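Omission of a single protein chain aside, the complex is shown with its protein chains in their original locations.
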Amino acid sequence: MNLTLKIWRQSGAADKGRIHTYEVSGISEDMSFLEMLDVLNEQLNELGEEPIAFDSDCREGICGMCSLMINGEAHGPEVTTTCQLHMRSFKDGDTITIEPWRSGAFPVLKDLCVDRSALDRIIQSGGYISANTGSAPEANSVPVPRDNAVRAFNVATCISCGACVAACPNGSASLFLGAKITHLAELPQGQPERWSRVVDMTAQHDHEGFGGCTNIGECAAACPKEIPLDVISQLNKDLRTAMRHGH
Amino acid sequence: MTDMPDTTLTSDRSHDEPSPGQYDDAAGYYTPGAPIADTKAPDGPIADRWQTRKFEARLVNPANRRKLSIIIVGTGLAGGAAAATLGEAGYNVKSFCYQDSPRRAHSIAAQGGINAAKNYKEDGDSVHRLFYDTVKGGDYRSRESNVYRLAEVSTNIIDQCVAQGVPFAREYGGLLDNRSFGGVQVSRTFYARGQTGQQLLIGAYQAMERQVKAGTVTEYTRHEMLEVIVADGRARGIIARNMVTGEIETHLADVVVLASGGYGNVFYLSTNAMGSNVTAAWRAHRKGAYMANPCYTQIHPTCIPVSGEHQSKLTLMSESLRNDGRIWVPKKAEDCTKDPRDIPEEDRDYYLERIYPSFGNLVPRDIASRQAKNVCDEGRGVGPMVGDFRRGVYLDFADAIERLGEDAVREKYDNLFDMYERITGENPYEVPMRIYPAVHYVMGGLWVDYDLQSSITGLFVTGEANFSDHGANRLGASALMQGLADGYFVLPHTIRDYLAEGPFEPLDESHPAVAEAKASVQERIDKLMSINGSRSVDSFHRELGHIMWEYCGMERNAEGLRKAIDMIRELKREFWTDLKVLGTADSLNQSLEKAGRVADFLELGELMCIDALNRRESCGGHFRAESQTEDGEALRHDDEFAYVAAWEWAGEDQPPVLHKEDLVYTAIEMKQRSYK
């Protein structure tokens, strides 16, 4: 198929950036979206124009490195990551607009690459269970009810891609934050630090410049791992309980 | 479980073959060197060695730890776990990765699970059995003391991960669940649906982030290590490129750890991440670290087949699928284009069940892969034509769906089935999946002693980057185990013995070794930027991949390997004269990053072929056509090749030097592997 691509180009943080239009042809349905961009980059290289920078690593939907706003949707039209989006989701002759994640907390580094280290800093502020190596008790000494284990797992699948932030009209990272809060709150091991964790992580979230959540729900619709909105409810509930406990 | 069905087939050749030592296929391609021995593993009964070593390792006073600095390149299970643990101990850790977050290391992609000798199922598992299975699975080409230690600490790993909140699968009673995996007959694999690596890595990552907050670990993301600094005989730092600004940075420390993962991407198409590379290891190799068994590559049998030239990577479908799926191809080549559902039972060849009745679809990876190649080579492959034949076999769940119900199958595998459907556009609940082998893991890597120290003093290597504990073939779910064993439980002890000698003399940037390292990195980048040829990096990489897959892939022979070496040398010449890298070196430049990696892959590829040429036996993942039994099974030659081939860099365009470390088994008897 043949496509018209409108792609955001920005040479670096200092550049203002603008949309460039490219034509690509000979794209097959079986290609992934990023392989389509690889084809474009090969063409650009041939023509002596610098290839477009975009992030990816695993290309199988698990590392969270790929991003891209595709026609106004984070990770494009399917519930998956950009690297797992295939060209069969598009039609011959389509025009596709590709932009980087837009968030004050995710500065653009170049073209379509952004800096998401704010998410790491949120984890640093409390997204862990303090268990020094070697200090752990026998694994089966603490049973975890299966329902809790399943819910913990379901939300622990967050890949930290930042699509929720990119999609949220408020630029909030509440879905990401809620997923980690819920993961650790579901497990007995996560209880001792539960209340300080939610307070500290929320404070860091706000400090990084992410917006406040007004429960719009676009984040969950964009999330490739289908993290449900109820993690935000859990986040709010835990936060309220923590405040009540004077944290 | 009863004992493994080993036959005590001797590895003697039939009389028309020449006697040991007569062949030297790689003559002229290498220089023989002095034998090496691992001097760190204590003697004595195998079960006591690690305890002894830990006890003998010198201690570092907690107050001194802050003054000791450690560089760790890599944030996968091996590097992340080590950074967290060493940070907790109070050392000053600098951690590097090329991704934008430590949590994206390729360990995240591991699906199936992690082994541990917990024996929760009471099915006869034990530390000794895990040790035995691993040595046997590795076709008796691993170092027994390392493997034993791995099995021994495996149980601590599970405890540690659970304490961190890793959401392993559980049974209704709330206790941990296990499954059997990858060709072993006990249930010792812990898993978190199809995303075990992700959950384990998040655990290690979070532990490490906690140390970042505590100030003991500093993380450098989007940094690529391009050189190791060896000053006065010790590894003392690295040169890294800040991938955003292009700045060439010098980082100094008392000790350097490489946990930079595997180099399967030398094949261009593999299940590895786009950025997986050999650069960190290769740069160390060029500075004196031996590269061991580079030709040992694991080809995973259950990957989604290649669909066309544009393909950038291959996707693994977890091996756990083989527990319920049945592998087959049509008996007749003319059926290969038919809808598989229209092929009657009697016209199907369930070839693994036919050839290996006791293990069936669960034979080890190397065997399953090679048999898939064989049936495709016979013209019985399925799926689209790629090149001159069809590269695919069916993995059929129809029986499982009938036996267990679609819901049960969905419950077990839904994420894998969804992934398959997303990539291929076919629904595996209705049509059998198509799979084909793909490069997945490398058993080879930098040579290390029992302490995980390479042949450069002060340079430690962990995880997939070292030549590891897996011999010539790794069992499923054992790489995660090894990465975490190294990172959480082994390295922290052995490195302290080394650091007890420190802090070493302060080094500054004007030291000639530092200046030289930095200058060489700069020079190389300038060179790559200034060739101004006509070909893209990817085109070279793809071509190298073709050569490697064709001649150094699932089956190798002397003639092909010699040809490959010539082709690679030619390609390398072309690379350095006709490469085209646009953009600038002082900004984010992904072509430049790739170019550096491909340059190293070219050198590695050549060494892999030389190693494969030298090893005129078949073992594990290394199958030499010249060395097989009458019915086409791998034939080892223990009398001649029971050694680790550790290669030393001898200089640009010089034949490498081969050092042999003999493999001595005291706790296990070497047998010819058989899964029939």
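Think of it as A and B in the order they're written, each chain with its own count starting at 1.
Keep this in mind: contacts are C-beta pairs under 8 Å (C-beta built on N, C-alpha and C of every residue); 3 or more make two chains touch, one makes a residue touch a chain.
To be clear about the criterion, contacts and distances are computed from a predicted model.
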Undisplayed chain, where the name is taken from the UniProt record, one of "Electron transfer flavoprotein subunit beta", "Hydrogenase", "Succinate dehydrogenase cytochrome b subunit" or "Sugar ABC transporter substrate-binding protein": "Succinate dehydrogenase cytochrome b subunit"
Visible chains in contact with the missing one: A
Selected from A:A53, A:L85 or A:A222 as touching the chain missing from the view: A:A222
Selected residue (touches chain absent from view) among A:E73, A:D94 or A:D115: A:E73
Footprint left on chain A by the chain that the document does not show: 6, 8, 19, 69, 71-73, 97, 99, 102-105, 167, 169-172, 206, 209-222, 228-230, 232-240
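To be clear about the criterion, only the chains that are shown with their structure count from here on.
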Chain centre separation (chain A, chain B; CA means) in Å: 28
Residue ranges of chain A touching chain B (in the complex, touch as defined): 11-12, 28-32, 34-35, 38-39, 42, 45-46, 48-51, 53, 55-65, 78, 80, 84, 86, 88, 109-110, 113, 115-117, 119-120, 123-125, 127-140, 142-146, 149, 152-153, 156-157, 159-160, 183-184, 187, 189-190
Residues of chain B defined as touching chain A within the complex: 81, 84-85, 88, 99-104, 106, 108-109, 118, 120, 156, 158-165, 167-176, 192-193, 195, 198-199, 202, 205-207, 209-210, 212-213, 219, 221, 244, 271, 273-275, 307-308, 310-313, 315-316, 419, 422-425, 488-489, 492, 536, 538-539, 580, 582-583, 587-591
